[in-house]
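What you see is the complex with one protein chain gone and the rest in place.
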Amino acid sequence: MTRLVGGVTLAALAAGLVMGFGIAPREATQGNVQRIMYLHVPSVWVAYLAFAVVLVASIAYLIRRAEAADRLAHASAEVGVLFTGLTIATGSIWGKPTWGTWWTWDARLTSVAILFVMYLGYLLLRGMIEDRERGARFAAVLGIVAAFNIPLVHFSVYWWRTLHQPPSLMKPGPGTMPGIIVTALLVNFVAFSLLYVYFVARRARLLRREAEAAG
Amino acid sequence: MPDNWGFVLAAYGLAAGVLLAYWRFLARRERDLRGAAERNRIAPVSGHPGPEPASRTPRA
Amino acid sequence: MIPEPLIRVIGLRKTFGNHRVLDGLELEVRAGEAVAVLGANGAGKTTLLKVLATLVRPTRGTAIVAGHDCAKDAEGVRREIGLVAHGSYVYEDLTAAENLTFWATLAGLRLSAAARAGALATVELDRAADERVRTFSAGMKRRLCLARFVLARPRVLLLDEPFAGLDQRAKKWLEEHLASFKTGGGAILMTTHSFGRELAVADRIAILAGGAIALDTARGALSADDVQRLYALHAEDVS
Partner (left out) sequence: MRRAFIVVWKDLLVERRSKETLNALFFFALLLLFIFQFSLGPDRERLAGTLPGLLWLAFILNGLLGLGRTFVVERENDCWEGLLLSPGDKSAIYVGKLAGNLLLMLVVEAILLVLFAFFFNLDLGGALPALAVVIGLGTVAFAAVGTLFAAMTAQVRARELLFPVLLLPVQAPVLLATVKATEAVLLGEPLGSVAHWLKLLAAADVVYVAVGVLTFDFVLEG
């Protein structure tokens, strides 16, 4: 099954590249460096998707103590941290030419950085507890606290960076961009989401096998 | 406005590298596990009651 | 009418990591009965008690205490049991009276000074009521723990080597107290790894070896040596 998903994901990623480099036009003001957007924005989306899944799976685990829910939360958190790291890296690479510095305390980058550290702590917690059942329970609680913390991070960082008037929550959405760019972005959204599903499926299966081997 | 293709390639290259590394990490772990599982089936570890684990509350 | 079993353990298995401590354990303790579980260190005696006390979740099988399932209805079980384990659950900086006040209130009981004094008197700690528990001997700490259960009046007592570290006077006192608890309709499950006087209070002896009950026999007129022989017979060949 996952082999099929893997295949579809590869195809979708290829389509995303074609759209990003081939079809989408060269952006007027920034030039071609703007094409990093087709990588940066979808990975932010996947990161938030991953942490939403961690929240749901954590609550499910605490209520029903289903091992599968715990494994899903663990796998999704790991993939989430991976994409958060990717977001930060691509964001700063994109920032260098456009803003002149590798790292700026730009609202979006900062909130993603806080998420990165928070969920890295989640993975650290999992690593440090030997007893599997207790580790799962504590990770679920942390998964919930971290998820509820995300909106607080968002607001506080936005106000912190843009001084007094609280701007709209949404980042500059695709709405303001010409159609073709939006389609390219959407294709990449789909491709990255599939990649997320593929990675989580494989990672969760690996966790199950490890549990069985130890069990 | 200079195109900075270098940065674009850097970003995509890094992303590809990281994702590929993660994919290989998963594949390798799965292979190790399958190997270990085979070894277990061939010469199963003899089951014997080891020492009782320390009691649940930690000592200060 | 046979009194209903207060403790029922059916096919209990518990694994830590890949080490199977308990496997296929069957046991029943009826109201008004005391069972002593005999076993070597590491045979899983403490693990059995912890499963019944809802401190550890069974890997497989069920454990039912006073009609409540330990895994599904832990709160129900906790209202019915009194656990005296190695940790005697006392705050050493507090006095005996303060300890009692804390634990009773936390258990949701309304504790009057008279009831508290009464409980302390029952366990012969009334003179030490206002002394800090730090100065108490192991026996006094255990009696303070039992004083909590004089107040809470559980129907089941789970005791982990209750006689260990007690002097003769304290042992005699504990024996009488457990006997009266039994006649009051309570069930007692205690663990021990010695064959001495401790077994006097037990109606049945269950030998735990290889993760399950190897032998479950009425104590009756068995002397300490009979028990030792039986234990050697059953425990050695399994492990």
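Structure notes:
For reference, chains read A, B and C in written order, and residue numbers begin at 1 within each chain.
Following the convention adopted for this analysis, contacts are C-beta pairs under 8 Å (C-beta built on N, C-alpha and C of every residue); 3 or more make two chains touch, one makes a residue touch a chain.
Fair warning: this is a prediction, and the values are worked out from it, not measured in the lab.
Among C:Ala107, C:Ala218 or C:Ala232, the one in contact with the hidden chain is C:Ala107.
Among the residues A:Leu62, A:Leu186 or A:Ala201, only A:Leu62 touches the chain that is left out of the figure.
Contact with the omitted chain, checked across A:Ile144, A:Leu186 or A:Ala201, is made by A:Ile144. In the complete assembly, the contact with the undisplayed chain comes from C:Asp93, out of C:Glu4, C:Asp93 or C:Glu176.
Checked against the full complex, the one of A:Ile129, A:Leu186 or A:Ala201 touching the unshown chain is A:Ile129.
Residues 62, 114, 117-118, 121, 124-125, 128-129, 134, 137-138, 140-142, 144-146, 148-149, 152-153, 155-157, 159-160, 166 of chain A touch the missing chain (whole complex, contact as defined above). By the touch criterion stated above, the residues of chain C touching the omitted chain are 53-55, 75, 78-79, 81, 83, 85-94, 98, 101-103, 105-108, 132.
Criterion: only the chains that are shown with their structure count from here on.
Counted by C-beta pairs in contact, the busier of A-C and A-B is A-B.
Chain centres here are Cα means. That of chain A falls 51 Å from that of chain C. Separating the CA-averaged centres of chain A and chain B is a span of 20 Å. With touch defined as above, residues shared between interfaces to two or more other chains in chain C number as follows: 17. Among the residues of chain A, none is in touch with two or more other chains.
Contact residues of chain A toward chain C in the complex are 133, 214-215.
Only residues 1-5, 7-8, 10-12, 14-15, 18-19, 22-23, 26, 29-30, 33, 36-37, 40 of chain B touch chain A when the two sit together in their complex. The touching residues of chain C, when paired with chain A in their complex, are 15, 17-18, 57.
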